[in-house]
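Working notes, structure below.
Left out: one protein chain. Kept in place: all the others.
Letters A, B and C name the chains as they come in the text, with residue numbers starting at 1 for each one.
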């Protein structure tokens, strides 16, 4: 990744804010809630609290703070997630067995690490240390988002289906009709994507996988002005979308059959609902009819792709998304809105695309690979992004549980195509007939 | 099962005691500890606390206490373990997701149920209700023992390996040499095993699987005067016991290879230990050399059986054990000793067998089946024991985490032959040469 | 195992006959048919042809025929089934990859081995050699039966569902009503089961697992006069037998659900059949209505046991079966009848039990364990039976594909309780009310 400049003091202010946001989110959970690991993708929230502190301790304090004393002699490996260059680590599936260290001890660990970072930054850290702190904040934001998706799955798995928050936001009953918005790069059709290491280093943070900035040839294309809604997805479902192999990638069809998917994750048949389904949210069960105009979410890539084929369209590439979003401000239904669920689209201005930011991560048709000339960071931090560049697809734009500051036009999220526990949905794209 | 007579008031006193013992055991654990479910056989301790209350609520209060109000409308299915006659239940593996209800609510549930039972017994319950309370207490004791074995596994899985209690008991360095003790039923060689429903009903509790009392033909046989020790088992291990297929049942060999067993569960290679291994206990890691004279435990049936073959002997049948124990008092290293680990045998009196009670459950060569004329209880309680009568082996005698009052000469414990998380070991037996 | 006396010449005549019977059975198959291995339990018929020859080569010729030259330097391990004392062997599931050696080479191997055995027996073999030949013949018969069950499964798996033989035998439409036949051992209730090594050695062959002869205490009991029929089993099925957990052992219920059992193996729903099902046989598809009076077969132990519970009865023990069969002649629908499917029972004589021999292997409620004082044979042959004594159930009586000479009153067949590819069915038993 690349890091912003800016004084250590600015970074310190951000550090305090981000670390506090994590604790605000966790504050609505009990220590027992924070123990749950309900699927292979998820981790207990308590682990997220520890691991994000471990990241600062390992990559910042241990290297840059003179005289730093590790909080606990075992934590260096206990809270390592996947950095093999740092040695062994516990198996991921065992994280729910970490009743010890107790939450109280994890919170003490956070305070210990916080104090170290404050001391470092107040005393004038060298540039690389500051850059690492900034990276740690991006990392913390990613885990804050994961904590939200993980606890949603945990509460869904709990037979009592508790709600994280109470009270539905009350969405409008209908969304504006989607229209096609055209994008046509000028001859010779080259667009630039990603960021340069240099620009990133002096302006703003970016991960290594967003670099280097490079040119791509792009034909004219069109994007839908808003995300696909639950009502639209329901039409696909009711048109036997889950029973027609011609709509699906072969791998997707097999996966869907094996796992018994009949609808997006978190939809459950409900005879009491006018639309036939209820939907589990961070605010508890909602009837599908109350959400029909909201963007559909918790789709796998395979479902998104099948829907697009059914609709006679296709998914956008990640570059089409990036070109469309241009330098627009990051505004939308992100974590800060407090909704914690995708919201009905506002009317888009003519010629503009709405809902590019927030609501749901948009599956693209782009496999997650390195950009031309991509280089990983040296050392253990090189494992942050690069080693996952196979069999995953890129998602763009952030979701309703993404912190605003952690997303940007070049940001590339990535998940395996069968993943559904993230807030993931889609926007339609299509080619432009020539002439 | 069958139930003792005795006044409701006597039962009430026992009820208070047993319920309190559970809480004493749990009192050394944190709410987070009580969330952990670290293997397929185990359950979280919190779940044990709830399920034992559910048992009283379902089988006693709901049926026999007029006007009883269920504590929570969902608990009737949430804390059902395996009684299919009562309807659906959550999948066992999801029990670790029950962050809600919180431990505090489970404790309130216990108090609510306790109050109901007290009211019932104080106001003169009918006989069947009292019998059910007695059954519930036996059930609670079984779960208290399970809680101990489950938390041991949980702490072993935890990378920090916390101890449940601190301080090793300090065992003697050597055990008395084992001698053979002979048993020869008189002509025509018939012995009686199990209990009659009638006798049980007027004297003491027994489960249905201990009935009916029946005759069996028994040849003369000999039992070793004490359990097999760690030192003896180490000799088997060092004689390539885990690498010689001729010593193993075919199913056991395959299982051992698949799961990579190289020693009893909880043994770990340890270069720092004179004996080459360390052993995880409820009192934390102990060097194997400090435990050499103690009974080996956490063996599967397959390991116990292979050891016996290596030693030129065999496992006893459950009937040989029962005949040998005769009407001896239940005295030994049981839960009440507070050791929580098997102890070195005392010297046996001449002609007597030691360590029949406590220390470790003794694997027998008897498959778990119904006795001739066996009948399950009517209704859901018929699922308590009978439906597990396939592919399991009987163990006898209780372990160091078995409450004294829950074990008796006819008590039959049973587990699948690959099970190792229980405190299970063995005693040698052999046929007597005729003449 | 134990072996008959009788001159080597008598054994030679039997050897020629048994080996020829195997080839007659295989003669109706193509080399391609003999390649198929359609489930984990089965082996290709070609492998059976080779392995039975390997048995004679390994345990007889290599040890007892001076100057014997092995047919092929690799066959000693290639066709080893499970004798670990003899070294490594190929994984069972790879047997279908043995296109080489070609069938022609396997047949040459058989001739080579045959010539060796003839030379040995003609020139006066020592007693142990003759005993081994006899054992090899029993072994060959077991594999002849396995070949029949394996090819049935292979043809069922083949989408074209070829028949091994053509033409249905034309069974009667009804069977005699079953009646209860009572057995009551005289006081003190002891019966003798199994054979003595000595008696076996001078009279007739028996496997080691049939020894020693020993006494058992036996209460009075009753057996049904014939096997359970398809019509009777259909009534269980139509009474929601596969949907009522109270009828099933817990392990059986889980297995049935996991594998989607809805009827015996080889039954398929068939709208064109009056009884709603068709049944695959070695003579191709038959309508269930044409087989209603025949014994139900291809049941797991779990299904047999559930049926018995539904019928208010129980399965017999293996000893009850053995006591009932007494010294009756082995007569029934065995392989020699040529039917290759269970047949409708004839009327039993008053006070006699019919269908004890042949038709289907009868599941008993007896787990497969060693008799008191059981000893395995020394050396590799000790692996023949003893190492399988866990988690299996005993079946008695032989089936319609069992060679007559290979079954006897003390013969113990054994399979895991979920096994269904054998011709396995059941007979009901019940306790006798006292007084």
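By our rule, contacts are C-beta pairs under 8 Å (C-beta built on N, C-alpha and C of every residue); 3 or more make two chains touch, one makes a residue touch a chain.
Keep in mind that what you see is a predicted model, and the values were worked out from it rather than measured.
Interchain touches from the omitted chain, evaluated on the whole complex, reach A, C.
For the options C:20, C:62, C:102 or C:243, the residue in contact with the chain missing from this view is C:102. Residue positions on chain A in contact with the hidden chain: 82, 84-85, 188-190, 214-217, 219, 245-246, 248-253, 301-302, 305, 365-367, 369-370, 372-373, 382-383, 387-391, 417, 431, in rising order.
Listed here are the chain C residues that touch the chain not shown: 30-38, 46, 74, 77-78, 90, 94, 96-103, 154, 157-160, 162.
The working rule: only the chains that are shown with their structure count from here on.
The touch graph of the protein chains shown is a line.
One simple way to say how far apart two chains are is to compare their mean CA positions; for chain A and chain B this gives 47 Å. Chain centres here are Cα means. That of chain A falls 59 Å from that of chain C.
Not a single residue in chain C touches at least two other chains.
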